[in-house]
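For this depiction, one protein chain was excluded, whereas all remaining protein chains were kept in their positions.
What follows is subunit A.
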Amino acid sequence: MSNEVTNILISGVGGQGILLASEVLSEVLMLAGFDVKKNEIHGMSQRGGSVVSHIRYGKKVYSSIIPEGQADMLLGFELLETYRYLPLVRKGGSVLANNLQVFPAPVTLGKESYPVDIPAKIKAAFPDTKLVDGLQLASDAGNQRTVNVVLLGALSKNIDIDDSFWQQTLQKMVPAKYLEENLKAFSLGRNL
């Protein structure tokens, strides 16, 4: 194992399940034998605000915060929140974005405007960008609230870790009665 640290950033809106997604990801990485650090800001930002989670893994990780411009992957749960955190992504980094708009309060009030053509703008800077219709896939899996696991599935293709660690972790962390739809959501994302 080299001493390189890999940096994954997850961004979105409070209430979208970012916390659980980053918990699952960290657990998987630990099981796979990496040193892992994870960090997110919650508290006031839970309530509909912008939320971001940093996950770093490698042989040895010091800070839990990803330095500006060094994220290798950005997983965005909402378009504006994906766009907002692009400055943290390194040149050539990969972006995976849920194709969903959630208007923040200042936009609804007509005080600020939601940026236009976000997917095109992201793709212009990061040609590898992939858009995922998370809500549709989650509905296909049987529950709209599994969008976060669909997105994790899509992300998992970019991380070289055996599928069994993912299965094992989802079984441990997802409540039993929602397990089936979450496993389905994960595989729909993974097989995109």
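Structural remarks
Quick note on the criterion: contacts are C-beta pairs under 8 Å (C-beta built on N, C-alpha and C of every residue); 3 or more make two chains touch, one makes a residue touch a chain; residues count from 1.
To be clear about the criterion, contacts and distances are computed from a predicted model.
Choosing from "Hydrogenase formation protein HypD", "Iron ABC transporter permease", "ATP-binding protein" or "Indolepyruvate oxidoreductase subunit IorA", the protein name stored in UniProt for the chain missing from the display reads "Indolepyruvate oxidoreductase subunit IorA". When the full complex is taken into account, the listed residue touching the unshown chain is A:Ser26, out of A:Ser26, A:Ser94 or A:Asn148.
The chain not shown here is touched by just one of A:Met73, A:Val89, A:Val132 or A:Ala185, and that residue is A:Val89. The chain not displayed touches subunit A at residues 13-14, 23, 26-27, 30, 35-50, 61-65, 67-69, 80-81, 83-84, 86-91, 103-115, 125-126, 144.
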